[in-house]
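Report on the structure given below.
Complex shown without one protein chain; remaining protein chains in place.
By letter and in written order, the chains are A, B and C; residue numbering begins at 1 in each of them.
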Amino acid sequence: MTVRVGVIGTGMIGQDHIRRLTDVIAGARVSAVTDLDADRAAEVAARVGATAHPDGAELIASPEVDAVLVTSWGPTHAEHVLNAIAAGRPVFCEKPLATTAEDCLRIVEAERAHGRRLVQVGFMRRFDAGYRQMKEVLASGSLGTPLMVHCAHRNPTVPDSYTSRMAAQDTAVHEIDVLRWLLDDEIVSAQVITPRATSKRFAHLKDPQIMLFETANGVRVDLEVFVNCQYGYDIRCETVGEEGLVRLPDPAAVGVRTAGLHSTAVPQDWKARFVDAFDTEFREWIATVENGTEPTGPSAWDGYAATVITDAAVASLDSDGAVVTVDMKPRPACYGGAA
Amino acid sequence: MTVRVGVIGTGMIGQDHIRRLTDVIAGARVSAVTDLDADRAAEVAARVGATAHPDGAELIASPEVDAVLVTSWGPTHAEHVLNAIAAGRPVFCEKPLATTAEDCLRIVEAERAHGRRLVQVGFMRRFDAGYRQMKEVLASGSLGTPLMVHCAHRNPTVPDSYTSRMAAQDTAVHEIDVLRWLLDDEIVSAQVITPRATSKRFAHLKDPQIMLFETANGVRVDLEVFVNCQYGYDIRCETVGEEGLVRLPDPAAVGVRTAGLHSTAVPQDWKARFVDAFDTEFREWIATVENGTEPTGPSAWDGYAATVITDAAVASLDSDGAVVTVDMKPRPACYGGAA
Amino acid sequence: MTVRVGVIGTGMIGQDHIRRLTDVIAGARVSAVTDLDADRAAEVAARVGATAHPDGAELIASPEVDAVLVTSWGPTHAEHVLNAIAAGRPVFCEKPLATTAEDCLRIVEAERAHGRRLVQVGFMRRFDAGYRQMKEVLASGSLGTPLMVHCAHRNPTVPDSYTSRMAAQDTAVHEIDVLRWLLDDEIVSAQVITPRATSKRFAHLKDPQIMLFETANGVRVDLEVFVNCQYGYDIRCETVGEEGLVRLPDPAAVGVRTAGLHSTAVPQDWKARFVDAFDTEFREWIATVENGTEPTGPSAWDGYAATVITDAAVASLDSDGAVVTVDMKPRPACYGGAA
Partner (left out) sequence: MTVRVGVIGTGMIGQDHIRRLTDVIAGARVSAVTDLDADRAAEVAARVGATAHPDGAELIASPEVDAVLVTSWGPTHAEHVLNAIAAGRPVFCEKPLATTAEDCLRIVEAERAHGRRLVQVGFMRRFDAGYRQMKEVLASGSLGTPLMVHCAHRNPTVPDSYTSRMAAQDTAVHEIDVLRWLLDDEIVSAQVITPRATSKRFAHLKDPQIMLFETANGVRVDLEVFVNCQYGYDIRCETVGEEGLVRLPDPAAVGVRTAGLHSTAVPQDWKARFVDAFDTEFREWIATVENGTEPTGPSAWDGYAATVITDAAVASLDSDGAVVTVDMKPRPACYGGAA
């Protein structure tokens, strides 16, 4: 069976996922699309042989849609996801699940009431081979209990529209999700420290930022977020346990020796860095839809948790680096696990 | 359009490619299969929704087959490929193209007579990201003219059925193909030197072997083939030019520090090492079939060249390490390029 | 001319430096020793052909001593250094310069009154080839203004006598000194965070600790101190500037591939890790004594600064992680530079 996916939002990310579902991975096709820009939706629909729908609600209701992919503007996510749950449709929602903790909780509650998981949130790092190796090593117990994690998230540059709060909301949110999963532990407080700002930034921007997190088990995380580091897109993660550490690898790249230097290229772009993770993410999601099983990726609860933790980080940033406790509701039993 | 692939030979490699076409990559499905073992063919056909055919000729003739994949026993390759050419069907043939230079030449001649390329041979290294980066660096000219290549091809172990000649025919053949492509140069002589043999071998086996190749442009290649190296599957390649060198990376793997060591895992298996190359190889081949264009991977000529070069290496092994000139026919213009 | 060194304190460190002056580096010999344990002093003196003196004051006054090396118990350092200054003798004092900020200031004041630098403090990292390369890169300006430094200082294990405060006083003090020098910047605040403690520790010990420093220029430093990390002695330092970063190398070590792993050994011991730095430190110090020039290594002021900064870190540890401002006096002009 080929899974028929309806895509809400045909912007840059939406089109990239449509390409992935159409040209890269097996087992899926895009059967329906919608976008605020109806012309763009029609154009994309024609290109991949899908039907263009006037809005998300109609797309979700279409009998030609087995599963829904939400890649529209963030503030509209909650509505589409809630509609999909109401229709009993599996739904993959790009991050964020919703832009407020309240909306996330509404989704969690709707899913809980529905009785089984329908929602997967688009945090792709859990599907990266390097992070998966890290998790395997940590889960093996060979390094003992984790005590600390050192991370860096660097982008070469960001556009003028990027604000200081987005360092938590758009950038660190990836580490927040992947660390909760990696450690199987919950983040309970956040603190944001602001080093001297880079002069390569826009005047409004606090960049870099250092974020400190504490988990329920007492693990301490430091995360450098530096979105105008100039030199490349660079993701670092090192987890230190009682008996040793494990470190995320750099992507494989040829070594070159010339003119007095041994060098390897640093990726310039998150799409290149995580292209395999995105492919795996969708391949595994499509398989769960095809098999009629619950999604195995980040849940609605994970989407909620990421939102309240980034809220805490933003609150710390806004209050000059105070330690802010994460205000998280109790985790419903249906979401299992610790994080 | 979904490309309908007919698969001749449903052994281990055949089934792995069937899985790839069915579950991994977009744009293809297996519509027909055949195997000497008719029960196995029927079982596989049922599993993927294909038709089982009594033999290759009938499968090739089927109107439900857009392209043919030959993964049967090596000595049968030539017959199936010639049939496919006769039928004007695109055909992907696992290595070797044929087991004798004469049969390879018959295929080359048939394809030349047909007037356009239909054949792709399954040398997957050209699709590996690391080799592609190497080729890009070399093609940029930044390292000057290539002068030497140092390679190693190591397997943890091989079964009893592996013979000393297979070091060239089954193992080194991958380097032979990828180096011709990497250097855009032709191999003109081969020599095989036998170090002290490992005591971990079977008594009949000369392992390791060191193979020396010279190209038309005077590049010298040394290639260690060591198929019982015990520690892992390890592929090394370093090309030295007039201004510097470029080196194939090891696969990315987490670094672990514990018990006094910093370590990373070495792959144990060629399937794991080249899984992405296989996926890319088939994705690109399927795209050419879908677009009705000529295949872009290794050609029938490349299959012929690999065979005559491995013949030279085997002749050197059989004559105590003599330098053996490669006996290669002139390259038909339709195959373009230097190698 | 051979510099005649008088050594006060013939414990483990003292004897190691006596060996270095006697057997390793050119241009020096140990002419006089003293120790609270007179028998040990006599034994060491006999071994290297030196005179044993009853106490530091007499040793300093001896006409057979060109320069003084203080390697006695920390609380006695100030007295010996002050005596050496009073006698106009060059004096190398192992860290700490003195155990209280007040005593450090008395030394600074005495040296200032003397009119030229006589004191060098034994922070050896400034003499490590890796840190020197880092400083060269940073000083070149190619990475822009420094913004952040990420460090780790890990020991395999410590004895029962090690206390939580020693993480700052004995361990982090090395980073404190080397970072002031590396950045040419002053540390103005300290904060100590305590992750979940390792269960491999003694019950009294807060280990690991994460120390956060801010400099006058707004650089933020995070330093993991983990003195029971089990796996080895591991020193990490990465400085991130506006245009890129520079990272301390691991010591060179052979790579081994066997049994599925590629591995290199991690040092187990600070002596092995910094043996070359110690040799260089003494070689350069002896050269300044021989040439009659001021010492070029860490000054009395650096010794004072390290003490007040570690005091701030200890105060933070004692007050549950509060940010503590460093209480540093104005820097006398004679000590030049920013840090």
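Observations
Following the convention adopted for this analysis, a contact is a pair of C-beta atoms (placed from the backbone, for glycine too) under 8 Å apart; a residue touches a chain by one contact, two chains touch by 3 or more.
Everything numeric in this text was worked out from a predicted model, so none of it was measured.
Taking every chain of the complex into account, the omitted one touches A, B, C.
The chain not shown here is touched by just one of A:Gly11, A:Gly232, A:Pro249 or A:Gly321, and that residue is A:Gly232.
Among B:Glu243, B:Asp269 or B:Asp318, the one in contact with the hidden chain is B:Glu243.
From the options C:Ala113, C:Ala203, C:Ala252 or C:Ala333, the residue with contact to the unseen chain in the full assembly is C:Ala252. The omitted chain makes contact with just one of the residues B:Ile13, B:Leu105, B:Ile193 or B:Cys334: B:Ile193. From the options B:Thr99, B:Thr163 or B:Asn217, the residue with contact to the chain not on display is B:Asn217. By the touch rule set out above, chain A reaches the unshown chain at residues 230-232, 234, 250, 257-266, 268.
What chain C contributes to its contact with the hidden chain is residues 21-28, 129-130, 133-134, 137, 142-143, 243-259, 264, 276, 283. Listed for chain B, the residues touching the missing chain in the whole complex are 144-145, 147-148, 150, 152, 193, 195-200, 208, 210, 212, 217-220, 222, 224, 226, 229-231, 240, 242-245.
Criterion: only the chains that are shown with their structure count from here on.
Superposition on CA atoms relates chain A and chain B by a rotation of 180 degrees, given as a multiple of 5. Centre to centre, using the average C-alpha position, chain A and chain B are separated by 38 Å. Separating the centre of chain A from that of chain C, both taken as means of CA atoms, is a distance of 44 Å. Chain C has residues 230-231 in contact with two or more other chains.
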